[in-house]
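The other protein chains are all here in position, but one chain of the complex has been omitted.
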């Protein structure tokens, strides 16, 4: 219903723009395209992205918009498929003439959209993809990332682990694809710098039905800590099956930020208790800004924001700050304004590093206690960020 | 790791866990093989019926109906649904020249719709009913959750029950007769049209039952129907279409192959191995392990 209203509103605006010619566009609303999965496996993440952006747009518009112009969000379903993402993004760039684009979730889509943004001389940002490559070896002058990347997450988690369980024996279980493997490798190297030992590692196929086949190996190595980078439904199965087999007692389970989220935590239930992860956001962050944000988000969507919702919410304020600083929505000027920009988010101050377009932000270690993510440790943004490895610009 | 450790912690649990997964696969494949074997209809939406069963259990469970009652209630509720689908979608294309392809396409379209409807009604997030029988039992150092033991026993009971109905009762004989020669059966007084609808509904009902039983282990989400479907089709082909014993043997065999192979090679390659087994069967023994129901 909300979509229909937005699209109808957009259609009306489009007609208005067409009628009054191009001069109107400069003073009319600022259009932001959102290409995000609204169907298929990644729908829950796309929902959070949408809710976060919608809330931010509502607040910005109520306060007078960006440089006096209203913000208008245009949503397209990318089905978590890069081919669809690129097609929809091109539509938004070429037909709707959006000023800015965001929303992609899987890193394949983000990389493909970054290239498209370059070829269309427009800017885009991701609020979800955490593959390091997006702001390292495959960085793009037209792509920004306002969420924490894999390395920031694993540095924070490993630092906590070294304090909490010094020299722990860690068993690694990742989903068997490039992203899962690199996340495990990143955490493993961070953890081993902190003195952890490896008990072994195994990679299970994506969408595994049953993880019990790996439990024997896990039991035989008797690890104190299990690290996993599975996500979504896979986590539900892994953790509940571990619980069914009585393996959770005496085992500390830690994982990637996408492993346990607000989408799957109710399904996991008690099996999520004690799970710890390094993450850029938690609804429990004790700051006035966050409390206001969580209350507003809950009122609008009947659920808590998670890191995707919060990072997406924060993005619009970065864009607002950049456009107002640049005094224009032109690509080059906004890019310059975004580089090095510091702005306030519910997560604290974020700063976009000019060298690789990666946001630096304070990182938190959160642990599930009674179904909520309690913050148990934090790492300053400088200590978590890691070196700038982007050489393209 | 010592050999004893390996046996106790790795090999033996692997075999036992493979058995539980095998029972799950057999439960999903059972309805598929019956529809396939008796009606010669490829039900691509079988996975979605499995999902409907799981969601029904979830929703009714949340409304306060106990798990034990759901085990009976959900399969019964699935019967009119199956009948309706057979009447409205299968019957009109039943006599087309290429029934396999046409029914496959129609049910493929149905699957797309059901998946989206489930998402609209129940939301996109993963959900999970509580495990009806919590706790785990340790036998000779092998830990086995109580619910999985229950699943293996119930699975065996269901298979035996279905086999009894199909092979030993008058009703089963009518169904098999209708599958073997429709005109002959009709002339002997078998209500062929009703038998077809009933058989389809029975298969759908079994998928729903599998959904109720497996939801606590494998969780519930709109795309869950795709989970077992390739494996279930493989089981049906390897076992011989329509053969209940074939589905059982193939289901248990393939999951054991998967479980044991994953000990020595990267688990990612277990899917290609299972698929390779299917190809080998299609090439060397296309009738499957047991041949076709009602035909052998």
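The chains carry the letters A and B, assigned in the order they are written, with residues numbered from 1 in each.
Keep this in mind: a contact is a pair of C-beta atoms (placed from the backbone, for glycine too) under 8 Å apart; a residue touches a chain by one contact, two chains touch by 3 or more.
Quick note on the criterion: contacts and distances are computed from a predicted model.
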"Phospholipid/cholesterol/gamma-HCH transport system permease protein", "Amino acid/amide ABC transporter membrane protein 2 (HAAT family)", "Aminomethyltransferase" or "Na(+)/H(+) antiporter subunit C" - which is the UniProt name of the missing chain: "Amino acid/amide ABC transporter membrane protein 2 (HAAT family)"
Listed residues B:106, B:158 or B:224, member touching the removed chain: B:106
Chain not shown: contacting residue from A:54, A:76 or A:151: A:76
Omitted-chain contact residue, chosen from A:29, A:44 or A:108: A:108
Among A:86, A:186 or A:341, the residue in touch with the chain that has been omitted: A:86
Per the touch definition above, residue among A:119, A:167, A:222 or A:291 touching the missing chain: A:119
Interface residues of chain A (partner: the chain not displayed): 3-4, 7, 38-39, 76-77, 79, 81-83, 86-88, 90-91, 93-95, 106-108, 111-112, 114-116, 119, 131, 133, 138, 176-179
Residues of chain B in contact with the chain not shown: 42, 89, 92-93, 96-98, 100-102, 104-106, 108-113, 115-117, 119-120, 230, 233-234, 237, 268, 271-272, 275, 278-279, 282-283, 286
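Here is the rule we use: only the chains that are shown with their structure count from here on.
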Contact footprint of chain A on chain B as seen in their complex: 1, 5-6, 9-11, 13-14, 17-18, 20-21, 24, 116, 119, 124-128, 130-131, 134, 136, 143-145, 147-148, 217-224, 227-228, 259, 262-263, 266-268, 270-271
Touching residues (chain side chain A, partner chain B) in the complex: 39-41, 43-44, 47, 176, 202-205, 207-210, 212-217, 219-220, 232-233, 236-237, 240-241, 244-247, 263-264, 266-269
